[in-house]
Structure formats: C-alpha cells, structure tokens
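Dumping the structure here so I can ask a few things about it.
Yeah, one chain of the complex is gone here, protein chain that is, but the others are all in their spots.
Letters are used for the chains, namely A, B and C, taken in the order the chains are written, and counting of residues starts over at 1 for each.
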Amino acid sequence: MNAIKDSVHDYIGLDALAEDLVDAPEMQRLRHVKQLSTVRLVYPSANHTRFEHSLGVYHLAARALDHLEIDGDRARHVRAAALLHDIGHGPYGHQTEEVIRRRTGAHHDEIGHLLDGTEVAAALVAHGLDPDRVAAIVRGEGELGQLVSGELDVDRMDYLVRDAHHTGVPYGTIDTGRLVRELRYRDGELVLAAGNVQTAESLLLARALMNGTVYRHHVSRIAGAMLERASERLLDAGAVGVDEFRRMADHDLLVALRDHVPDLGRRIERRDLYKRAVWQPLAGVPADVVEMDYEAARAAAAEIADAAGVDPDDVLVDVPARPRFTESRTRVVVDGAVRRLEEASELVTGLRAAERTQWRLGVYAPAAATDNVRDAATEVLGLAETRSGTGE
Amino acid sequence: MNAIKDSVHDYIGLDALAEDLVDAPEMQRLRHVKQLSTVRLVYPSANHTRFEHSLGVYHLAARALDHLEIDGDRARHVRAAALLHDIGHGPYGHQTEEVIRRRTGAHHDEIGHLLDGTEVAAALVAHGLDPDRVAAIVRGEGELGQLVSGELDVDRMDYLVRDAHHTGVPYGTIDTGRLVRELRYRDGELVLAAGNVQTAESLLLARALMNGTVYRHHVSRIAGAMLERASERLLDAGAVGVDEFRRMADHDLLVALRDHVPDLGRRIERRDLYKRAVWQPLAGVPADVVEMDYEAARAAAAEIADAAGVDPDDVLVDVPARPRFTESRTRVVVDGAVRRLEEASELVTGLRAAERTQWRLGVYAPAAATDNVRDAATEVLGLAETRSGTGE
Amino acid sequence: MNAIKDSVHDYIGLDALAEDLVDAPEMQRLRHVKQLSTVRLVYPSANHTRFEHSLGVYHLAARALDHLEIDGDRARHVRAAALLHDIGHGPYGHQTEEVIRRRTGAHHDEIGHLLDGTEVAAALVAHGLDPDRVAAIVRGEGELGQLVSGELDVDRMDYLVRDAHHTGVPYGTIDTGRLVRELRYRDGELVLAAGNVQTAESLLLARALMNGTVYRHHVSRIAGAMLERASERLLDAGAVGVDEFRRMADHDLLVALRDHVPDLGRRIERRDLYKRAVWQPLAGVPADVVEMDYEAARAAAAEIADAAGVDPDDVLVDVPARPRFTESRTRVVVDGAVRRLEEASELVTGLRAAERTQWRLGVYAPAAATDNVRDAATEVLGLAETRSGTGE
Partner (left out) sequence: MNAIKDSVHDYIGLDALAEDLVDAPEMQRLRHVKQLSTVRLVYPSANHTRFEHSLGVYHLAARALDHLEIDGDRARHVRAAALLHDIGHGPYGHQTEEVIRRRTGAHHDEIGHLLDGTEVAAALVAHGLDPDRVAAIVRGEGELGQLVSGELDVDRMDYLVRDAHHTGVPYGTIDTGRLVRELRYRDGELVLAAGNVQTAESLLLARALMNGTVYRHHVSRIAGAMLERASERLLDAGAVGVDEFRRMADHDLLVALRDHVPDLGRRIERRDLYKRAVWQPLAGVPADVVEMDYEAARAAAAEIADAAGVDPDDVLVDVPARPRFTESRTRVVVDGAVRRLEEASELVTGLRAAERTQWRLGVYAPAAATDNVRDAATEVLGLAETRSGTGE
C-alpha cells in the first residue's frame, strides 16, 4: 500500500482505487483550492488545500470503518466518497458556494452530475464501484452517508484539527482518535457510545471557538464579501460562464478577477481590503435586515452607496445566516438510550446563546468612505445606535 | 541569563534570583511531587512534576509582566512568587491538601510560615526581596497577587497546557500567547482587553473539558480517595506527624504508606484499585449527603461497611465539592466597560449546568465487595435508584 | 505592538516599520509564492509561502538581536532586511532562480534595484532607514549581514523548522531557541559560543536529511525541471519579458504557462509528470557531463530526443550542482578559539561523502518514452551501465 505523508495524520495509506482517484484531474484540481480561502489573509500559515483535507477525510473514514468493522464493498464506497466529497467545491471553497448555488441551484455536495465522463467516474467503474452510490454517500444519504456528511462525520473531524494545525490557533483540537473509536450504529443511526457526552460536547466547543477566532474573523469576512461581489461581477459581465467558473481553481479565479474586475481583483490579491463601516450585533438590526437574501443585501448596498455618494461597488452589505448547530443534533448513548446532544447537554443552550451574541451585521467600504457609509447604512437599514468597526 | 529547557515553553530564562531559588531544597523537593498525582494511573504519560510547572508559571509571569510593562522591584516579587507558589503543597499535591488543612488549618498557598529559616527565604533576602510580600502575592493579595492567584492567573494558564501536553488529551489547549498579551490593569483589577470574551471563555471551556476527561476521571478519584484514607490512617497512627507529612515528597509518602498502611499502600503502588460500588448523579443524592464533610463521609463509610459486613477500610465515600467556577468571574473589557465573564457570556450558565450534570457521588470498595457495599450504601445514604459503576 | 499568529513561532510581534513593510505590495506578493514550489507535489501539506517564512526570519532575527544585545538603528536595519530578504524571488522560488539569473545576471538576494520606487523603499525612508544599507545586509555584507545571509543565518533556521513542520517530515528539527541564544560576535565574525560543536553539526545534519528526503526528492526535481523548461520556453517565445516574469507570483506563472506552453503547463498543473529515464550516480557519469551548464544540458537533451525519435521538449536533462556545504564553514568557539566547523567536526567529512553518494543525474521523459530515451541518453552522454529510475 502506497502512503502519502501528511502533516496532520502522518502517513495515509492509499488503496489501489484511491491511488487512481488521486491521479485524476478532478482531484488534482483540489491542490489548487485552499481549504480556508480568505482566512489566510488573517492567519498567514493557513495555506492548506482541499486536496490534503480530502486525504485526511479518507484516512479518518478508513479508521472509522475499521473500528465499526465495516469492510468489503460498503467500505470501499465510503472511502471513495470520503476522498471525493469536496470535488464539487468552486474556487475559494465556501466563499463562492453561494455564487454557484444562486446560478445553478447546486450545493457543493451534489457531485453526481460532476462525475459524468470524468476520469474519476472511470476509475470508480474500473474498480467495480457505482458512481451514483458514491455520490449519494457524499450527499449524506443512507446509513453510511452519515459518516461522510452528518453531525458526526469525519469531514468535520478532519477540518477542525487541520485548520487548528495550520492557523496555529489551539482551539480546534478534538480527540479524533477517540471519536473514531467510539462511533457505533444503533438502528441505522450513527451515534457515540456511552460515556461520550463530553466527547460530543468537545466537537461543538471546538467549532464554536474556531467560528469566533478563525472562520468568522472580520478580516476574512471582509475579503470574502469582496470576493463574492467580484465573482458576481465576473459572471454578470459574461467574462466566464458558471460552468467554467465552478471548475476554476484559486489561481484561475485570482487571475480572472484581476483581468476582468480589476478594482476588486487587485485589492484581494494585495490584501488591500475594505474596512468595517458597520459591525452591528443582532439586537440592533431590524428583523427584515437579518432575513435579507443576497439580492436584497446587494440592493441595500446600492441604496447605501447612493446615499453616501460613493460608487455602488464601494459598499458591501454582509448579512450572515443565523448560526446553525449541526453538531447539537449529534446522537449519544446515555443510560442505554440514544439521545440528541441538545437533550443530553446543558451546554448546547449556552452555546446557542453565545453564537447569537457573536452574530454581526457587516457593512464594508474603502477606508476613506467608512464614515459616510456608516451614516448612510444606519439610515437605510434602520439600525439602532450604529456601532463602529472596533466593537467586541 | 541561564536557561532551562522545558517541553512546553521551550527555553525558560532564569534571572539570578531564580537560579538561587531553584537550587534551594524547598524547590528541589517539587521535582519529587507530581503535578497530577493519581491521574497518572489513567494517563500513564502524565508524570510531570510541580517543579517544571513552577518554572512554567515563572516563565508566563515574566512574559505577562513584560507585556504589562511592570518591571523593577514589583516585577521581581511577582516572579519570585510565581516560582515559589507551590512549595506549600504536600506529597501528591491536591490529594493530600485536605488532609493537611484539616490538621493544620493551612491551605497550600499559605507559604509564609513555611519560609521561616529556609534557604528560599535567605535567597529572597540576599537579593533584596521581602519574603512576606512574596507570600502575600502567592495568597493572591493585592493588585499583583491576581497575576499569580486569581481568575486570570498564570498558574492556571500553565497547568492547562502542561496537563494537556503530558496526558495527551487535546482539550486543555488555550492560547497562552494571546492571554499574556491581552492582560491589562483597570482600576487595580486584572482584566482582559476588549475583544476577548471568547479568549476568556476558552479558559473556562478548557477547564470544563479537562475536569471531565482528566482531573475528575473516576480512576483518579478512586486512587485519590484511597490515598486520602491511607494518609489519614498514617497520621492517626502517629507514624509521622503532620509537619513531617506536609514536607514529604511523593516517594516518601509511597514508602511510608507501604510500611505503615500496607493494605492500601501496596494497592496504590500496584494500581490494584477499589471499584465503584456507587456512582450517583446529583439528582439521586439527598442534600445532606451532598453537604457531608470528610468526617461525616468517613462515619457514613464505617456505617456502610458495618451494614455490608466488610472491614471499615474497605469502604470509601467520596463526596466531591460542588463545582466552583473561578474563571467565570474573569473580568473582560466589553464596550469599554469592565464586566465579569458570567455577565458577558451566555456560555457560563450552560457550563455551570453541565458541571452539575457531571457531578457524581462515589462509593468505592474492593471488587469482590461492590455488590454488598452498593446495597448497604443505598440504604445508609438514602440514595434513589442506585446506579452501578459504569454509568455515564 | 501588533502580532501575527504563526503556526511555527506562535505570535510574531511586528514593530511599526514591519507593519508598514508587510502592507506593501512587494511583501504581499510573497503570500502567493510558495516556499517549496514543486515539493508540494510530493508532500501535499507543504503549501507554506515565502510570506510566512519572511515573518519567521524577521522573528528569529529580532530574538537573535536581543540576545546579542544589538539595538537601535543597527537592529532596525537587520530586522527590515530579515523581513525583506526574499522579495527578489521569482515565482516558484528557487525553481526559477536560474532562469532569471541567466537572463539578468541577478541573484535573488540582490534586491537593491528592486527597491527603487517601491512602497517598501518609501516605508524604509519614512522610518528613517537607508534602503541601500538594508539591501547590503540582505546580500550578507558586513558584520550584520551574516545574521541574514551566512552560515549561521536566521533564514536557514526558519526554513529548516518550517519546512519540516509543513511537510510532516521529522528531520529539519533544529533547536532554534538554543541557536539564537548561543550566537556571539568575535572579531566581527558571527560564531557559536563554546560548547556548541554539536549544535552546529545539528544544522548540517538537518540540512543533509532534508536534502535527501525533501528538497531533492526526485518527484520535485522532475516537476522543477519541467517548470524550468516551460519558463524558458515562455520567455523564449516572448510571451512575457524577464522583468515581468520575475515579478510574477505562482498563480500568474501557472496561468501563463497553461496559456502559452500548454503541453508542459497543463502537465504541471495536473501533476501529470515525466518519469525518470535515467537516475545515475556520480560514479557512472563522465566528468564533462557533471560540469554541464544549462545550455549544454539543453543541447544534450535535444540530441537525446533526436536519437530517441521524440519531440525535443520530451527530454529533460537535469544535472544538479555539486553539493555545497555552506554550513560546514560555520564558526564555533572551541577551547577558546574560533574554528570552522569543518575543522572541529569529523562529521563534516562524512556528510560531504554522503552527499556525493546521493548525487544523481536525471534524464526525464513522458512515461511512454522512457525506454527509448534511456538508451539514447546512455549513448549520447556516455553513461556507464545505465540505471533505471527506481535505484536508491
């Protein structure tokens, strides 16, 4: 068995199928898609890619299957799905996900049609696997799908430790060794064995701390909002089509933006970012603003720009989704019965409240325009007592 | 400046005073007192000592003082206090703390009288420091005392990362680099600068996860209860006096127990431990049992032993204190004002509830006697629906 | 002081000048130049950039200056030089260095003229520094230049630990904490204090092990040779000029190669690499081949291609330079006198011989052509008993 050295899991042994899949262009492309997209503008060491993350997810899936004593054909489909689970990501990963979804309706875990005619699909078939079944597992369907995409999936386990390792932030540290050992199936549901309420809580806590410190850092959010707007303009201008767009890698997008949307493209490349004009907690934001979709937020941004007397592209309105806590539905065995973590743990309520506290509406603009834009945004969005950019 | 290599903080530079203090027998004794006493029976790598922990606390104190721009005489007293803060610990650290307190009334951080006539005191005086002032800082008194013993002290910062490093458990990981950088004084109170609610929460979370996984692991609690009983018997029998006892190191106590309390002494040495006869959550324990002090618990153990027809030393009743959350009173700057973390963070409420959920009354006995002892304990203590030893 | 989180050195505090320098486009460009260029095709985690490396070199320089008690103006010039030392690197770092040198005569550490008119130079001047003096330090000139570019420079210290951290290979581990503490100046020469022969040897050993395992891994060498040829063709074709070329970042070059040299460009992007037709130790290679420069090697490749009946671009002849051991000239104090490590250490001789043993002539070609190319190369280059690609 060939093995690849990984800085997180040490050697990752590849079976024959995995070796063929890894060589396919669809997987090689992930070498050029960074795992944390704009987070690297805050944490300069965070340059890891979806390629190595995919290997890590494959590795943890293989270990979990061993402990669950699942082998043969079922295990091979899960391992393949683990390796391929991210090939549907566009350039800059999550930052372009909504751009693609708005134009194609497709989420990144819907990889079925992406497999058509690819070397990846050919490799699967050559090794006797069913591409549709693999795609279903990637979507989280069925008993086995929970291992790859669910509350207790190995995707989450890998990215938390990997993102912590590469940012240098000590908060994503979970005990993957214990997690893969304590997985069980109960009535077709993936659960943690008895004695693991705290193991489950630790997943939730790791995510919560990483959210605040890394994933939702305001600098990364600003760059992400700039990237999303620039991508929209790139597509609006017809410079590239969405099918080409979603198959781009990071370097393709960076060059395309610089060529076709130079104002924002150059700024992103040089980390010459907009600043926070507004950074407002939930309590000070009208409900209709909290519920705005992208189109509404872009229209509001245009209105604010108009009121502030600046170019429409100088204002970005960033309305994050209300926090979801997938992990809070994790199933754990307590006193012999399977329970949701949110029922078994008092911590979940506290974490939910804490997440609401951290929610922020962002309005961003070039440094020189932030004062004007703040005033205009307060007016247009109906914000209570506008907060400046340096709030907690 | 001489430097000592530490596996957690890399090189720790010692000033001239620290070099002299480290050479004193009172500090060298800490080489023979393990940081986590009986936890090493669960986590075999956790053999680190209070000596290296003391060096770590000294190191973090020095870095915090640098960032706080405190130097000169005040800084020297704090650094000395950081280095010496644990010399009042008896053998096996926290496990004998209550034994000593019951007989002397002294807590381990009251080191004042311990300094009389020691080489440590001589070194302090020789370097122009006041031993009483150092002792006051160790007790947490005054503005500077908060750095060594308080909600944001460097003691806590060192032990969380050190205990995580040596057990191998990934949960104690806090960002000490950030914590020492973000400390401020506001009106004489040590606080975290604005933007650090989550930094403060991370301390709390790290402690909560370490509590469940490490500090209160049932195997460590059982061994600790055996050690406490054996120590009581050693002192009851007059084999050693309490003054000698508190100055013992781990090896002295281990040999003394084997010689004078051989039944328990040999069991501790060989990790031939009692088992859980009862492991009962808070809800199933009458309030008067929850509030029992050591004498009451020992009397109850004797009564249970009598009812179960076993030797009085075959039953241990272990009633942990209700959880305190020192860290929840951490002060953080939020919106320009100093606030207690418990007011600023919704998480604290959740954590408090979670800690209550984890509380367990333990009754321990030799493996062969656990069934009898469980029945007797249920009766004597008035427990509701007794739980066996394997509960969550 | 602002601080950046680094996964290797934890927090790196930036002084005001460093903050301004980091924001300049010349430094931001290094975010897009990977430290180990084609090594990431072997070690997928090795995606770290020259940006974070530059911060690390700055950090170690600052610590070394503290220990050497150098401050004020001299220290500020050294720290600036440490931060800027890599801005002269072209895309893919060392892999294009020779391409640029052949056309401009300039080595990457000659940054003087690159500073003209840049934001970097403006920032230096604004903070009262002399750009020419900074450039001289980067070239290794003067007493202080040795700290940034010499046998004991902080550049080497950073890259060895950083490359080990990111590849996951455990061999680059040196004791940077000790190295920066043990630096001394003796008669204007940077030396290691007495007691550090082995500290110096450890640098040499770390490099030797990293050379074999990482830096000269055959897959990285093949990809590097392909990249060099493709870059030559890009420049030969006039698609870009050398001034534009050297200012490119990795993503620019990757896109330019795909657009203008698509055969090699796509192969590099997709890791569809040539294979070894010849992998020959020093003993089996005629002296004139060992001494070939790039032009001669390219001519030989054309001749081999002709003899093998394949396209000229299907053959790459890769003649590595004879190994140099900069570190073997490290100065160490032994018995009170300053000595070169090669005089003080018997290990150096052994390492030199070991490096000769590891030297390999490589001839690479598409997989289908390797047999033909091997025969042709053996003939054309006059190789003794040609070795296949799998030899030690």
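One rule holds for everything that comes next: a contact is a pair of C-beta atoms (placed from the backbone, for glycine too) under 8 Å apart; a residue touches a chain by one contact, two chains touch by 3 or more.
In this text the structure is predicted, and so the values were computed from the model without any measurement.
S.K.: Of the residues B:Glu52, B:Glu97, B:Glu182 or B:Glu327, I need the one that contacts the missing chain.
M.R.: Final answer for the missing-chain contact: B:Glu52.
S.K.: Of the residues listed, B:Asp6, B:Glu189, B:Asp306 or B:Glu379, which one is in contact with the missing chain?
M.R.: Of all options in B:Asp6, B:Glu189, B:Asp306 or B:Glu379, contact with the hidden chain holds for B:Asp6.
S.K.: Looking at the whole complex, which of C:Leu41, C:Leu60, C:Val348 or C:Ala377 touches the chain that is not displayed?
M.R.: From the options C:Leu41, C:Leu60, C:Val348 or C:Ala377, the contact with the absent chain belongs to C:Val348.
S.K.: Can you name the residues of chain C that touch the chain not displayed here?
M.R.: Touching the missing chain: residues 169-171, 173-175, 194-195, 197-198, 201-202, 205, 209, 212-213, 334-335, 345-351, 353-354, 356-358, 390-392.
S.K.: Just the residue numbers, please: which parts of chain B touch the chain that's not shown?
M.R.: Counting over the whole complex, chain B touches the hidden chain at residues 4-8, 10, 23, 25, 28-29, 31-32, 34, 40-41, 43-49, 51-52, 55, 165-169, 250-252, 254-255, 269-271.
S.K.: Tell me, which residues in chain A touch the chain that this view leaves out?
M.R.: Output for chain A: 3, 5, 10-11, 177-178, 181.
Heads up, the rule we're going with is that only the chains that are shown with their structure count from here on.
S.K.: What chain lies closest to the overall centre, CA atoms only?
M.R.: Closest chain centre to the overall C-alpha centroid: A.
S.K.: Measuring between Cα centroids, which chain is at the maximum distance from chain B?
M.R.: C
S.K.: Taking all residue numbers at the chain A/chain B interface, are over half used by both copies (same) or under half (different)?
M.R.: Same; most numbers are used by both chain A and chain B.
S.K.: In whole angstrom, how far does the Cα centroid of chain A sit from the Cα centroid of chain C?
M.R.: The mean C-alpha positions of chain A and chain C differ by 34 Å.
S.K.: Tell me, which residues of chain C touch at least two other chains?
M.R.: Residues 5, 10.
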